[in-house]
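A protein chain is absent from this complex, but the other protein chains hold their places.
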Amino acid sequence: MCGLIGFSDTAGTRHSGEAVVRAMALQHDRGNGLGAGYAGHGIYPEFPDHYAFHLIYETREALEATEAFIDHYYDLERAEALPTRRTTGITDAPLLWRYFAKPESKKLRDSGISDDDYVVNAVMHINTSIEGATVASSGKNMGVFKGVGFPEEIGHFYRIEDYEAHTWIAHNRFPTNSLAWWGGAHPFSLLNYSLVHNGEISSYGINKRYIRQFGYICTMFTDTEVAAYLFDLLIRRHGLTAEQACKALAPPLWSQIDRMDDKARHDYTLLREIYASAMLNGPFAIVLGTDEGMVAFNDRVKLRPLVAAVEGTQVAVASEESSLRELLPAPDFLWAPKAGEPVIVRRGQAFQPPVVSTSKPAGSPVGGAVASMDVLTSESEVSA
Amino acid sequence: MIGNLSHDKMNMAEADPATRPIEGYVHRAPTVTVSRRDTTAATITTAASSATATPAAPPAAIVDADHIYYRELNAAIAGLVADGVRDITLRRVNGQRYLGNGLTSPDLRLRIEGVPGQDLGMFLGGAAIEVYGNAQDGVGNTMEAGHIHVHGSAGDVVGYGMRGGEVFIRGDVGYRVGIHMKQYQSRVPTIIIGGKARDFFGEYMAGGRMILLDVASQLSGDALGMYVGTGMHGGEIYARCPVNPAQCGREVGLTPATDDQMAELTPLISRFCTVFGLDADRALAGQFTRIAPVSSRPYGNLYVNL
Partner (left out) sequence: MIDYIQPEFHVDIDYDKCHKCGRCQGQCGWGVYSFVGRPLPDDAKCRACHRCVTFCPAHCITIKRSDLAYRENPNWPVAARKAVWRQGASGGVLLSSMGSDRPRTSLFDALALDACQVTNPSIDPLREPMETRTTLGKRPQVFGDEPPKEWAGRMTLATPILFAPMSFGSVSLNVHKALALAARELGIYMNTGEGGLHPDLYPLADNVIVQVASGRFGVTPEYLGRGAAIEIKVGQGAKPGIGGHLPGEKINAEVSTTRMIPQGTDAISPAPHHDIYSIEDLRQLIYSLKEASGYKPVGVKIAAVHNVGAIASGVVRAGADYVYLDGMNGGTGAAPAVIRDHVGIPVELALAVVDQRLRDENIRNQASIIVAGSIRSSADLAKALALGADAVALGSAALLALGCHLCQGCHTGSCSWGLTTQKPELTRRLDPEEGAQRLVNLVGAWTHELQEILGALGVNAVESLRGSRDRLRAIGLDAQTCDILGVAPAGR
């Protein structure tokens, strides 16, 4: 059992992480103190074009080896220890550093690959080849702050309230199948994608082998990592839309596909066939944070909770309604998304709650009773 | 080593004292206000110190639950009940789980304002819980007796394994509602939903009665999801909506509700509408579909001895 939160403002307005930490603290009992974390998108407006590397070092040697690597392959703008503060409950913190850098231009040119792929290769290299070094995040104008502790402790430790982001995702971990270590906490991140996950990906074995075909190497001993890489593959490299990526990872049942019109049936069949090994199976709720906004979705039969709310330009999702009420005390609408139907929030686009009738039930003492997403995407939208 | 940075500098000054993070819920006794019918309200800070009630006039109590941990809230409730309080209102509830867990006093009324957390009224053996707000997942889990009335919507898995009592949800509910409800001897559990329900409604249902009205929903689309009554082998579901056999498990049969059956439902539905201020005539109008198992042993032919 874990807990999660996603928050995004379609107007691009940046919000302090303080409220997110407060909302996450209400889900304290969903974790066990062995992992928590936050990702903020839009937190480094002063470095919009630099890759912001957040590094976790278990040893001084790992730090030196990683910095030698970065120094060799990148033009470094700034390197500094992540600002933290001593916090009760947080012990044995590793060395935590951040670097704002761009690929060294001649080496990038010689490599013949895109700057994003150049960075992905660097992340894979550091994670697999430098013992004791883990890249927490590697995107632009974003960063991941995570570690071993309860969410309110990790938020305090990293001074999350000092950062302002248009999109936040947060996680409270109850690790089960994998170790409790700083790198293993959520969010998992690659380039501009950050991802938190509640549940377990029972199809991890094949997902991991599938993603390996495309050069992604899972090193974090946890199933969530693979979901972050899958989004990078499907959206950035295969060019799928966020909707299509969600439908590839949590596709409709064949019985649903069989009832679609010809075009939609053709497209969904192809989508399932192509990405059969990418399908995420087992109970999960996932929130993906990006530079564009946020995507939240569930497994195909809703085995993990997810509720959502909208208040003006702010949209939030969470494992429990209580967190939504903390973040958005007067929601315009609050609902439980349907299994496999993604909630997609894009900066610059007005968010449309997925419900036709937004009238609150008469006599309800509380604004916005739970409603559910009905039809977010028309069946054929995936082919658009 | 990059540039002139000194890595001897730690991430934080060693000299700084460790500070505490904020707490989501605080561990302290809530503020309780007890009012007697013939006396003025008295504010006290612990539940235990209110033990001066006269039996003739059961007092009522208001508990400020704002950011109080559930253990302290339930302890306050237990203390008030022990003191003879039979009408307790929790104000500013948000996410506290296990509220009303295992209460057994038949004459106790627990009012909750706000959003109670997971497993509201689990193992409830008596008492009437009224929620003025939405409820999260697991309402009335393994409930034995009593009432839970939610004046909003509820999440997934309402009434799991429920064996008695009644759960009324004014609005919509999520997935797996009434899963494995059962009846035993004179105990027949009842769930009535004013709005719509998602997939797996009445999955494994072994007894009791569920009624889905679809009169107080915010949602468009079908009133019932898929996989209705899969594995159902007892009890009955009435839905005030058309039901397609393709939505249902193969273990159930669909029939229009008969006049006799409607006569049995009418007082229940009327009471539901009275509780929530809904129009009973509207709720009773329209065709109800009865969903009931075709066999109490749906898998008799599935297995063969090795």
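Residue numbering begins at 1 within each chain, and the chains themselves are lettered A and B in the order written.
Keep this in mind: a contact is a pair of C-beta atoms (placed from the backbone, for glycine too) under 8 Å apart; a residue touches a chain by one contact, two chains touch by 3 or more.
Since we're looking at a predicted model, the values are computed, not measured.
K.L.:
Among the options A:8, A:137 or A:203, which residue touches the chain absent from this view?
P.N.:
A:203
K.L.:
Out of B:74, B:230 or B:247, point to the residue that touches the absent chain in the complete complex.
P.N.:
Final answer for the missing-chain contact: B:230.
K.L.:
Considering the whole complex rather than only what is displayed, give the residues of chain A touching the chain that is not shown.
P.N.:
Here the touching residues of chain A are 176-177, 199-200, 202-206, 208-210, 212-214, 238-240, 244, 248, 253-255, 269-277, 279, 281-283, 300-301, 303.
K.L.:
In the full complex, which residues of chain B touch the absent chain?
P.N.:
200, 203-204, 227, 230-231, 249, 299, 302, 304
What we mean here is this: only the chains that are shown with their structure count from here on.
K.L.:
List the centre-to-centre spacing of chain A and chain B in whole Å, with centres computed as mean CA coordinates.
P.N.:
31
K.L.:
Name, in rising order, each residue of chain B that touches chain A in their complex.
P.N.:
Per the stated touch rule, the residues are 1-3, 5, 7, 9-12, 16-25, 94-95, 97, 113-115, 117-118, 132-134, 136-137, 151-156, 170-172, 174-175, 194-196, 198-200, 216-221, 276-278.
K.L.:
Under the definition above, what is the set of chain A residues touching chain B in their complex?
P.N.:
21-22, 24-29, 60, 63-64, 67-68, 70-71, 76, 79-89, 93, 95-96, 99, 150, 152-153, 155-157, 301-302, 305, 307, 320-323, 325-326, 334-336, 338-339, 355-366, 369-372, 374-375
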